[in-house]
Structure formats: structure tokens, C-alpha cells
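All protein chains of the complex are present and in place, except for one that has been dropped.
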Amino acid sequence: MAQQGLSWDLLADLQLLLQFHFMQNALLVGTLVAILAGAIGYFVVLRGQSFATHMLSQVGFPGAAAGVLVHTSPVLGLIVFCVAGALGIGWTGRSVDAGRRGESAAVGSILAFSLALGLLFFRLYAGSAQGIYGFLFGTILGITDSDVLLTAATTVVGLAVIAVIGRPLLFASVDPDAAEARGVRVRAISIAFLILVALSVAETVQVIGTLLIFALLVTPAAAAQRLTARPGLGLALTIALSVLFMWSGLAIAYFSLYPVGFFVTSLAFATYLAIRLFRAASRDHHRPAMETAT
Amino acid sequence: MAASNPQPGAAVHFQDAGVRIGGRFVWRHVDLEVRQGSFVAILGPNGAGKSTLVRAALGLTELAEGTVTVFGRRVRRGNDDIGYLPQRRNFDADLRIRGVDLVRLGLDGARWGFPLPFADRLSGGAKAARVDEVIRLVGAQGYAERSIGELSGGEQQRLLIAQALVSGARMLFLDEPLDSLDLNNQQAISALIQSICQERQVTVLLVAHDVNPILPYLDTVVYVAQGQVVSGKPEDVIKTETLTRLYGAPVEVLQTSDGRLVVVGQHEPVSYHGHEAP
Partner (left out) sequence: MIPLALQPFTPNLIDDARQILGYDFMQNAVLAGTFTALAAGLVGYYVVLRNEVFTSDALGHVAFTGGLGALLAGLQLLLGVFASTIAVAVGMGTLGGRARGRDVAIGTIFAWVLGVGVLFLSLYTSTRSGSGGGTAGVSILFGSILGLQQAQAAITAAAAVITTLGLFAIARPLLFISVDPDVAAARGVPTALVTVLFLILLGATVAEAVQAVGALLIFGLMVTPAAIAQRLTTRPFMGLLLSGALAIAFVWAGLALAFYVAYPASFFITALAFGTYLATMIFGRVAALRGALA
């Protein structure tokens, strides 16, 4: 994949990076995806719903395969299955916290079945191993122009919705009872948010796969929330980190032979670790006011 | 009040005992003797070390100084003579285990292996009979077969008392058993404990932070505060003079018109260790 090696001339590297269409697409989609993932991820961590995110991504896996099976875009299949999953979670009204044993078992069973179903669909259209890996771990190849358009549309819609419900969402996330009392429709917002998560997950899976979604949807936000408690700053920082991980991951993956999923997760993990160690070492015992269980 | 000579018939005997947690002594120079068959309340403010006293007698917490014996022998874990009800056990609603199974665990749960389906029947059903007997004793036969998570606080507590007794315990340690119960249940469970104490000659040590539900049944009160332990008859210990002396600060004991005791004026001591606070 690397036509020429990485050099010290960053401008030249950048030109190399951008010379192929597939890579342009990958970068475009990657950026769009990272922005939305950062924005949504900030609230996911705030609301302690990182687990629901994991669940939605795995439920989306058969959707991707089903999409290929019925000859449409896998992203479309992902969107359908993920949104259906979000509606399902919202309908049960539970918070899908993996805390209760009955629920853990139920969720675990659903996850296993989703993945198994995806496997079946793959076999039905005789997909290759590489194809499966692509959905599970992400790929920078094979992102079509229509995928780019779909992703752009989804991102725009997602960001628009966040812009509109952002403040009540923040209120409802931090203090649901008070928000309810002030007229915020907490339950409606929760369901709307889950659907947003589903959309973000669906499009993020393209680049990073269903199994590694944490690294873009959760870790940047977790890292950012360790650094600041101010929502505006936290949100911006999350998006910045998310985009940074994505670009770096894509670039390194392009120049080396190795998979993008590995680089993004490693970068995310390393950054998170560094921030936690830094916080611990700096003896700063002022814990950010809105710190959730990270 | 210090007991100077070890009585062979003592259920629990602390001599010059001290426990250290986190580098500081919770209490030390404790001399305490509990007579067999007596009903003892262990009282004191939060964080004073009441639970620690119980845990030391169970062998769950090591003494830093002094000795403690139970029925004249060294403390050890897994002592069939002692039944234990720890503080605040709430079973999740989705824990699907029957009450009777929980009681049975008190009998042989610590043994390795797996209960073969017919082994009990072959040995004459002795174990099942024991379990049945204690369940009847606490009055839980009506709901012992149900999933423990579905039962109310009072019902769970009865089964847990049964569990504590099933291995033939001669002594019961109960750590704040009335804590999460409503008034009716508090009185019912207190009466149950009293009847077990009297009819079966079981020594009872009950940690409480409200003495009133059990006051009518008490033989002895052990008051833990400020790193010390004072014991004696209720009317001697829960008295303005005694507690003031214990705290080294003005403490008043008031009696309401219906006979309940209220202790006023104490300030909470510094907690040495977070987990003592309920």
C-alpha cells in the first residue's frame, strides 16, 4: 500500500497520502465520522452509556452483512440495524447498564446472536475473510463515493440534531430530575440520543469496525473529561482528540502495511493512559465536577 | 468495668485486646467477658468499632494486642459454634436462589465438592431435616421455597437467622440486623431472637445503633466509644454519668414517656476507617 516511505518532508507526505482516490475517500469519511463520534461520544461518556454503544455496534454487524446480501450499501444496513437496536433499547425503558445479572445475560445473548447472524449472512453471500475483517476491525479500502455522501449526510443530520438538543441533553444527562421539573422531556431526549448514537456507530463502523468502536466513541471523551469539567471545552476537546486519532491512524496505516484499527486503538489507549497517569502524578486532587465512572 | 478472672463458662472473653486499622487503634485495652446464654447489645456511635469487635471474635479481624477466646478456645474461622449475620446484606431481586438453599449453605457450603443428588437421602436425610427445623424455628416455612430476591426485608432476615443457626450454633453475632426493617418487623425479629436466646441457650451479641427495640430483652450492654469499651447492665451503662465519663464530654440520657432511651449531646468521633460507617 505504501508506494513510497514516510519522509521528513511533511508536505510531500501529505501529497502522497492524498494521491489515491480510495485514500481521499477514507480521509473524508474518517474526518466526518470522527467529528460526529466525538460530539456524540462526549455525551455517551457523560451519561455513562458506553456499554449501550458497544451493544449497538455489535447489533449493527449483521446489518452490514445484510446490506451486502441485498445489494445495497453496508452502511445503510448498519444504519437500519443500529437504529432498530436503539429503538429496542429505548422501548424497554431500561438504561442497559450491564450491572444487573439478568440484564447482562440477556444482553450477552443478544450480542452473541447478532454476531452469529452476521456470520450467517456472510456465508450466504459467500463473503471473503477479508470482508469479515473489514466489518469487524475497519478498513481504509473500499470506501465508495456513495458511502462518502451517505456519511456526509448522516454527519450533517447528526450534528444538526445535537446543535438543537444539545443544551437540554446536557441538562438531562447531568441532572435528570431537575431537568424534568424544568420541562425537559427527558425520556424523549434519551431515545433521540440513542438514535443519534446508533447513527454515529453505524457510520463509524466503516472505518474502525464494530469491535473497536470504543476507541473513537468513548475513549476520546473519557480522556477529555479527565482534563476538563467545562462542557464546551470538553466537547471541543473530545472532537479534536477523535479527529486526531483518526487522522493519525489513517496516515500511519497508509504508510505502513498494518491495519488502521490497531493504530487507532493504540493511540486512543496510549493517550488515555498518559492522561490518567498525568492526572495522578500531578497531585491535582480537584476532581472535575461532572466526572462519571471512567 | 473490667473482668479480671477468665471464667471457663464465658462465651466470649477479650483480654487487654486492641485492634489497629490504618495505623490507628480502633480500641485498645479492652477487657470484656460475655456470659453464656446472655443477650448482649453492642452500642456506640458510627465508626466506633462495634463491628470490629464482632469481627475480631469471628477471627475475621486480627488483634494487634491482647487475646480473645470463644467458649474458652482460640478464635478461628469456620467455627460451627458461632452463627454470623453481617451488616446490610441485600439480595438482588434477580438473584434466583431459594431461601432454603441459602440456609443449607450455612450448613455445608464451606465443604468442597458438589452435593450429589441422593447422598442426603441415603444418609437418612439428616441435613434436610436440620434445615427444615431451623426454618420452622424462625417461622419462615411459608416462603422458604421462594427465590430469596423476591422476599421482603423481614422475611429475608428470618431466613438469614436460620442460616446462622443451622450448623448448631451456640452463639449468634448479628451486626445491625434491624437496620433496614420497619418498626413492626424490628419488634418481631427482636422477639424472635429473644426466644432463640432463651429456649436454645444461645448467646446473642447484637450490634445496634438504636437500643430501643431490644432494650426489654437485654442482659448486658457493651458500649463502644472513644477507643474504649464499657460493659454492664443496661441501666448502669446507658446513664448520663457513665456515658459522660466514657466520652469525657457532657452526654445526657433521656427517657421518653413510653420508656425509650435517647442519648443526646454526643458528637460523632473521628472515623478511623471509612467502612465502619454504615
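Note that the chains are named A and B in the order they appear, and that numbering of residues resets to 1 at the start of each chain.
Just so it is clear, a contact is a pair of C-beta atoms (placed from the backbone, for glycine too) under 8 Å apart; a residue touches a chain by one contact, two chains touch by 3 or more.
The shown structure was predicted, so the numbers you read here are calculated from the model rather than taken from an experiment.
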Which of A:Leu28, A:Leu119 or A:Ile191 contacts the chain that the document leaves out: A:Leu119
Candidate in contact with the missing chain, chosen from A:Leu11, A:Ala129 or A:Ala281: A:Ala129
Residue among B:Val12, B:Val40, B:Leu58 or B:Leu178 touching the omitted chain: B:Leu58
Hidden partner chain, touching residue among A:Leu17, A:Leu32, A:Val45 or A:Leu150: A:Val45
Residue numbers in chain B that touch the chain omitted from display: 58, 60, 76-79, 82, 84-86, 89, 91, 95-98, 101-102, 105-106, 108-115, 146-147, 163-164, 167
Chain A, residues in touch with the chain not shown (by the definition above): 45, 48, 50-51, 54, 97-102, 104-113, 115-117, 119-120, 123, 128-130, 132-133, 136-137, 211-215, 218-219, 222, 257-259, 261-266, 268-269, 272, 276, 293-294
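Keep in mind that, in the parts below, only the chains that are shown with their structure count from here on.
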Gap in Å, rounded to a whole number, between the CA centres of chain B and chain A: 52
